[in-house]
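A single structure is presented below for examination.
Note that one protein chain of the assembly has been removed; the remaining protein chains are unaltered in position.
Chain IDs A and B follow the sequence of writing; residue 1 opens each chain.
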Amino acid sequence: MRYIPNSPDERADMLKQIGVASIENLFDSIPKELRLSDHLNVPAAMSELELLKRFREMGARNKSARRINFLGGGAYSHYVPTIVDHLISRSEFFTAYTPYQPEISQGTLQSIFEFQTLVCQLTGMDIANASMYDGSTAMAEAVLMAERITKRSKVIVSSAVHPQYLEVAQTYVQHAGINLHEAPYCAEFGTTLTDSFSALDESTAAIVVQSPNFFGCIEDVAALAERAHSVGALLIVTVTEAMSLGLLKSPGACGADIVVAEAQSFGVPLSFGGPYVGLFATRDKYARQIPGRLVGEAYDKNGRRGFVLTLATREQHIRREKATSNICTNEGLIALAATIYLETMGRRGVQEAARQCAQKAHYAAREIATLDGFSLPYSGPFFNEFIVRAPVEASSLLDRLAQEKGIDGGIALSRFESTREYDFLVCVTETNTREQIDLLVAGIDSLGH
Amino acid sequence: MANVPDNLHYSKDHEWVRVDGDTAVIGITDHAQDQLGDVVYVELPKAGEEFAANDSFGSVESVKAVSEIFTPVTGKVTETNDSLNDEPEKVNKDPYDEGWMIKMKMRNAGEVDSLLTAAEYEDFTKAESE
Partner (left out) sequence: MSQWTNYSIVMINKVTTHLSPNEALIFERSQTGRAGFMLPALDVDELSLDEIIPREFQRDDDLAGMPEVTEVDVVRHFTRMSTWNYSIDQGMYPLGSCTMKYNSRLNEKVARIADFANLHPLASESESQGALEVIYELQQHLAEITGLPGVSLQPAAGAHGEMTGIMIIRAFIDARDGKEESANRRTMLIPDSAHGTNPASAHLSGFTVKTIKSTAEGLTDLDHLRELCAHGDVAGLMLTNPNTLGLFERNIQEICRIVHDAGGLVYMDGANMNALVGIARPGDMGVDVIHLNLHKTFSTPHGGGGPGSGPCCCTKGLEPFLPVPRIVSTASGSDRIFKLDYNYPQSIGRVKAFLGNYGMMLRALAYTLTHGYDGLREATETAVLNARYIAHGLLSDYDKPFNGDPMHEVVFTDKRQARKGVHTLDIAKRLIDYGFHPMTIYFPLIVSGAMLIEPTESVGRQELDQFIDAMRSIAKEAVEDPELVLNAPHSTRIGRLDEAAAARKPVLRWKASAAAHAS
């Protein structure tokens, strides 16, 4: 199967017209010794029927995809209205590129403007960009931005931030002259210990926290903002479960300076980790320090409203090595999916989905807490994820739960921290029925002894 | 043809200097604003900052370009034109008057003598565009 709209005769004719003897001669500018004499060692072309069969066979070995699941930890199973995929599949959206020519890209531009507005509303911030690759890279970029704004080099990161996000931040800053200091979390509440910011001082650029954090616990963002601001540092808040924004006080209202989030929860399939979409929002006064694309309102000479890419002088194609980021491509189509999701669910739908997540998760937590030998180690409030401490090794318990009961019951924390072999992270969303929750509870009860 | 007032001193980076006692008023030339196109943002230092001659003290942005601006003289910034925050277009409309950028207290008033005169600057821009 291939997609080349010229016949061999037409190609021969074109060659003749441009005065080139053969196809091979098109490549005369490549030294002969560099040209492949044989074909590539990749398989021969497959038909549509063969291809689909091949992928379906591979897919069948993803046993997890068909199970009841309680997996969270940065990627969440939420209900996606049918029209999301339908609308993003329109050619006009998915086969267009970056809106460099505003006159014929208004569909994309207006959608991004709506996206930026929705992100501001949800995060409680003044401005938002047109998206980042994902939550983890957005958080790393926020750290770099804090250094640019404050011209300070120390950044304190809560160790209750998603461990992979922390790893990404470490990679990004390793040559930027920024030192990351990890702040411990409280073994009782599961939240960042505000009193133990021993490293916090006037050389601190920012404090970075996640709320709800990796353990599902809600951080006291307002108190953290106060601590950061007391030394002139910024507060960066990361959200991995964006659905929590439907219920929890916005980071903006709590005093955050930069809010980043993973918005996969808003209408984006799990798809084994990507593509997802990072949100990036901040205060008006930092507009010229924000990374990535921005869309703004503009008018033509007849006074018609339209939208354009704006404040482009921040970006790499103009400022090159002095740009606010090296990012070029954002996550356009996924941002569009999130926009359509948020508009379809709307104000009340996002609230209702968030309410159901919280209620169902708390039901599950209550039930699990009654099981013999099982406990919930953290007493801090949570949204829809929580840590369970099992009487047996969590990873083998979860393996057996999957094999024997067909349930992916959570994520063993030993995958991230080898000493936490009994703990696992459970996530409940509006897609989990009471029946599924009861099966989970009965399942771990029967296997956990 | 760009406007080049006689009473000013000019740098090869297209800044102008008006001397007023030991104060230098600095902006960018008509030629420079014309090359840049519509100015949309001017980034200026704070009063009190010190610069040596030829230091970058800020930048001027058009829709699709950024240019650094350099101080032709050494000294301390005493005042900046904050009205450019709201009306950066003044740099286009009136580069030598309302579009001024900073005032500096000069450390060495003699430095202006090494700058270009209006006639020299005109020759310089002509040569540069050829």
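Quick note on the criterion: contacts are C-beta pairs under 8 Å (C-beta built on N, C-alpha and C of every residue); 3 or more make two chains touch, one makes a residue touch a chain.
Worth saying up front: this structure is predicted, and the values here are computed from it rather than measured.
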item: Touch criterion as defined above, residue of A:I149, A:A183, A:L200 or A:I218 at the omitted chain; value: A:I218
item: Sole residue of A:A183, A:V350 or A:L397 that reaches the chain not shown, by the stated touch rule; value: A:V350
item: Selected residue (touches chain absent from view) among A:C186, A:A323 or A:V392; value: A:A323
item: Positions on chain B contacted by the hidden chain, ascending; value: 37-38, 40-41, 61-64, 88-89
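In the analysis below, only the chains that are shown with their structure count from here on.
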item: Partner chain B, residues of chain A touching it in the complex; value: 288, 312-313, 318-319
item: Contact set on chain B toward chain A in their complex; value: 40-41, 61-66
